[in-house]
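Read the structure below first, then the notes.
Apart from one protein chain that is not included, each protein chain of the complex appears where it belongs.
All chains are identified by letter, namely A, B, C, D and E, in their written order; residue positions are counted from 1 within each chain.
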Amino acid sequence: MTTGPTTEPTTGPTDLTTGPTHPTSDSTAETRQERFERGMEVLNRVDGESGQRVIDALADVNPELGHQVVAWGFGEIYNRPGLSPRDRQLVTLGMLTALGGCEPQLDVHINAALNVGLTSDEIAEALLHTAVYCGMPKAINATFVAKKVFGERGLLKDS
Amino acid sequence: MTTGPTTEPTTGPTDLTTGPTHPTSDSTAETRQERFERGMEVLNRVDGESGQRVIDALADVNPELGHQVVAWGFGEIYNRPGLSPRDRQLVTLGMLTALGGCEPQLDVHINAALNVGLTSDEIAEALLHTAVYCGMPKAINATFVAKKVFGERGLLKDS
Amino acid sequence: MTTGPTTEPTTGPTDLTTGPTHPTSDSTAETRQERFERGMEVLNRVDGESGQRVIDALADVNPELGHQVVAWGFGEIYNRPGLSPRDRQLVTLGMLTALGGCEPQLDVHINAALNVGLTSDEIAEALLHTAVYCGMPKAINATFVAKKVFGERGLLKDS
Amino acid sequence: MTTGPTTEPTTGPTDLTTGPTHPTSDSTAETRQERFERGMEVLNRVDGESGQRVIDALADVNPELGHQVVAWGFGEIYNRPGLSPRDRQLVTLGMLTALGGCEPQLDVHINAALNVGLTSDEIAEALLHTAVYCGMPKAINATFVAKKVFGERGLLKDS
Amino acid sequence: MTTGPTTEPTTGPTDLTTGPTHPTSDSTAETRQERFERGMEVLNRVDGESGQRVIDALADVNPELGHQVVAWGFGEIYNRPGLSPRDRQLVTLGMLTALGGCEPQLDVHINAALNVGLTSDEIAEALLHTAVYCGMPKAINATFVAKKVFGERGLLKDS
Partner (left out) sequence: MTTGPTTEPTTGPTDLTTGPTHPTSDSTAETRQERFERGMEVLNRVDGESGQRVIDALADVNPELGHQVVAWGFGEIYNRPGLSPRDRQLVTLGMLTALGGCEPQLDVHINAALNVGLTSDEIAEALLHTAVYCGMPKAINATFVAKKVFGERGLLKDS
């Protein structure tokens, strides 16, 4: 099988809150450039401008890393239908908090979490939950990134 | 100690797939023992027997740690209504994979993830997703714990 | 046992260098607010103003996380009599250095270490000791936080 | 699909000690299966049987993770000409030691390091070097994996 | 080579609970072998047989790593007078718990902690304290190593 509905959804409209589009089938030949373009589309849907800025910043030092983030990370993995974008961001928030030292990526992905339907209260609750598994310092570090993002988007609580 | 609807839901039936019960209100006095019992109930719902076994094993070496896992981790945090049990397990799978060296906890929580409504395919997809953020070794280590749990529960694929 | 001396020490004067006060007994009912206030007292004794600033900064993004740091971390754990405040800071310096990426928490806890009786020479020696277990980069990163704190408190050596 | 020198080296003989083959050009369309086969070839050259066993073991729990390890990790990254296989294993030994908890991957990659031309003395020296940056515990843990692999391959010293 | 009080304490009797002996002065020339022997003496005082076993096991794979653990880790760092052996083990327990995946080293150092005067209750309390900073999984993993060591030394509680 080479053509048909399998690849169409990747260029058609997607309801971001219900799930990603189907990946290309095993037998569809794609060029490296086509895979990159597919990933770029997913990246822009999920991360918005902040993802694009990371790719642009990599261009003069390690363009292949930027290519692989897009073509592989977003084109191959994020684009798979087995887990909704909202679910993927929950896993991602957990990972980035646990890894530590990933504040720039948390900034991108707390924005992404809001983009795909998580509320600021759900994100705060997820970061509270991380305290049980990662300890207070990492939970606090991640929460201060959320504070920055929520502040930029007018989502802070009246305290 | 006050009574009333605030604490009732913690002893009534809970639909585990839609969300946890409300925590006690600020003005409800509880004893340490009552908080432990509330946590025990949540622990048993989420983790089942494997959680109980961890608490039992801590009794002769560090009983206070077992108490705090139950009374605080489950009674105070897991029990909050802001995030569904399924969402909490997605965050938890991400954290435990990223931390590394937490294979015993992954065993408990892959079981928990199945208990609260995630399918084995969704868990495998979440662990595939971790490869992008944590790298292949941690994703593979977590997946081999899933292989053990899925095997015990008859959920492996025909390969 | 339900009333009396068990809880009194938490409101009476404490000799911070010899040990924390006794936690409440199992049968003493406390409200969430009472536990928070107990933790606030311990937090202020150990961390001073820098701890308070962290809690304040969490208020508009994740107030429950701030509550749990205080009510659980300080009210439940730090307040226990089994280990002196000085001993707890030695363990804490080791952990924060090893975790990596916890420079903000090291700032708070190097201050705390000085508050509970560790000298700047002992702290420097503890951070030298971390080089054996955590490697030079993490030992150096932690030591530069100590340099900042020692500088603020007039404790740097003439070099 | 285009032909020509760009893709030829991936199927021709390779001198493993001097460098990998060129990746496919941007304009060469490949199917998912073709990319997998290219990765499989690189995997077998570098990791030998132990890599194959990992992929086989993933088949009934997370076959897509096995596919991505091969098609992306080996087919896309390892296969690039910018760094020799020997150099890649030096970087990899450093990473796996630093990450911690990656003993199964160290087993595969200490074998791989020997396969691509590093001597057992160079590997031991590299692991000694990790003590400076990762601390003694991680250096020792990695070295005990080397002891197992060297023992299996008759490379231990007379002590 | 100079003689005198600077180096004498390293061969005289030491009260292990009050502090280590003075390191050699800057102007005392030592051979590599002398530094190793000094470290061996400290290692045996602190870690006992379990430390010796690690050094022996390194002999046929990475003897220089074993040498450096002894000559540098113990001869240069542990032997310094600025922090008592008991204090050093508190820092070490914190680090090894936080690093993760260092269960073999925790075994050695929970034994060491008991050797230098920490009680099993203090060790358990220190590991409870780690839950606040490292999260429950790492605190539990370290506690199960303590359970093994306490069991071997008849120090478990009646539960």
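Assorted remarks:
Heads up, the rule we're going with is that a residue touches a chain if its C-beta (ideal position, glycine included) is under 8 Å from a C-beta of that chain, and two chains touch if they have at least 3 such contacts.
Computed from a predicted model, the values in this text were never measured in an experiment.
Although it is left out of the displayed model, the omitted chain contacts the following shown chains in the full complex: A, B, C, D, E.
Interface note: of C:L43, C:L83 or C:A146, the residue touching the hidden chain in the full complex is C:A146. When you scan B:A71, B:V108, B:A131 or B:V145 for touch with the missing chain, the hit is B:A131.
Of D:T97, D:N111 or D:N141, it is D:T97 that touches the chain left out of the display. Listed residues A:T28, A:Q68, A:N111 or A:T130: the one in touch with the omitted chain is A:Q68.
By the touch definition given at the top, chain C reaches the unshown chain through residues 100-101, 124-125, 127-128, 131, 135-141, 143-144, 146-147, 150, 156-159.
The chain not shown here touches chain B at positions 131-138.
By the touch criterion stated above, the residues of chain D touching the omitted chain are 72-73, 77-78, 80, 82-83, 87-88, 90-99, 105, 121-122, 124-126, 128-134.
By our rule, only the chains that are shown with their structure count from here on.
Should one ask which of A-C and C-D has more C-beta pairs in contact, the pair is A-C. The residues of chain C that reach two or more other chains are 64, 68, 72-73, 77, 80, 96, 99, 105, 131-134, listed in rising order.
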